[in-house]
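With one protein chain withheld, the remaining protein chains of the complex are depicted in position.
For chain A:
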Amino acid sequence: MDENKMTQAGERLLTVDNLKTTFMIHKTKVEAVRGASIHVDDGDILAVVGESGSGKSVLMKSIMGLLPENAQTTADSLVYMGRNLLELSADQRRKMRGKEFAMIFQDPMTALNPLKKIGAHLTEVLMRYRKLNKKQAREEAIEALRKVGIPSPEKRLDQYPHEFSGGMRQRVLIAMALCCKPKLLIADEPTTALDVTIQAQILELLKQLRDEEKMSVVLITHDLGVVASLSNRISVMYGGLIMEEGLTDEIFYAPKHPYTRALLHAIPQPTTGVKERLEAIPGMAPSLTNPPAGCPFAERCKYACEKCEAAIPAYRQYTKTQRAMCVFTEEELNAMDKEGKADGRTE
């Protein structure tokens, strides 16, 4: 808790307000992000949590400006360190990528060019952004590999990606990000494709980078377990909207939104010793081509009423840091739980 409070003091790096991204696929409109708002402060590790198709990757790519041409992004505001990204030209935005904010991806196995040496990957970005000559770039690259914990980096620099394991490749990508010295690192499910033991190492590395390199991190994941140990803030995403946001402790110990609550119930609790069935959330994620008019979770929500389906609910601010997008207050939800009313609809 103390640590979390400390990092709250940082200045605002990124503000995203009401961001919408739609794709035109074969003349059908696919609404991947429907008005998401997040913000990242200096020193934050913000976790964006959501299931597949909730729009979290698309949201990040919209921020990065990495979407294909059939995508269209609008937002009330998309500001990075005082610069309105929506007003910048494609080329200006490209020059910010890597330098200001870098992104690492889900599958490290395919993220590196198989025909280029690890060293070439690193020196390329170094020469692009730090205007180093080849020799300096090589030294910096060695240094970066050492920082991310790759043993004998001098030798590894001249190897090809296929000579690296998945975890090592993810480290290389993180090293690439390090080389640019960005203020913000977006990690799109960086550990999903890796072994559990390697997962922990990579997450530890991200945390270390935040502390040593003063890099803020946005961590996209569908694994709440990953989030608990690492992030100081969480945004829960569903159906292209941020359902709830708050400090990690607030989300874990005082979740307000029914979706967040349901998610937390779906985490196995081996330490409590209580044997109970995991509660899966019934139903499927909402359609992106024909999204519901109201709360996207209403269809699967055991508390839902007509009001939920009528319109997207407004945020309800609970604390300075926590807010949730639900028509019911926490007390109302708790009351419904007690009366056992809640189960009437979903079964």
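Basically, contacts are C-beta pairs under 8 Å (C-beta built on N, C-alpha and C of every residue); 3 or more make two chains touch, one makes a residue touch a chain; residues count from 1.
The rule is short, and it goes like this: contacts and distances are computed from a predicted model.
Trainee: Just to verify: the chain that's not displayed, which of "ABC transporter permease", "phosphoenolpyruvate--glycerone phosphotransferase", "HTTM-like domain-containing protein" or "Sugar-binding protein" does UniProt list as its protein name?
Mentor: Choosing among "ABC transporter permease", "phosphoenolpyruvate--glycerone phosphotransferase", "HTTM-like domain-containing protein" or "Sugar-binding protein", the correct UniProt name is "ABC transporter permease".
Trainee: Taking the entire complex into account, which one of A:Leu19, A:Val33, A:Ala47 or A:Val125 touches the absent chain?
Mentor: If we include the chain that is not displayed, A:Val125 is the one touching it.
Trainee: Hey, which of A:Ile38, A:Met103 or A:Leu145 is the one touching the hidden chain?
Mentor: Once the missing chain is taken into account, the touching residue is A:Met103.
Trainee: Who touches the missing chain here, A:Asn84, A:Asn113 or A:Asn290?
Mentor: Only one of A:Asn84, A:Asn113 or A:Asn290 touches the chain omitted from view, namely A:Asn113.
Trainee: Counting contacts across the full complex, list the positions on chain A that touch the omitted chain.
Mentor: Residues touching the hidden chain, for chain A, are 64, 66, 91, 94-99, 102-105, 107, 110-117, 124-125, 128-129, 160, 162, 173, 176-177, 180.
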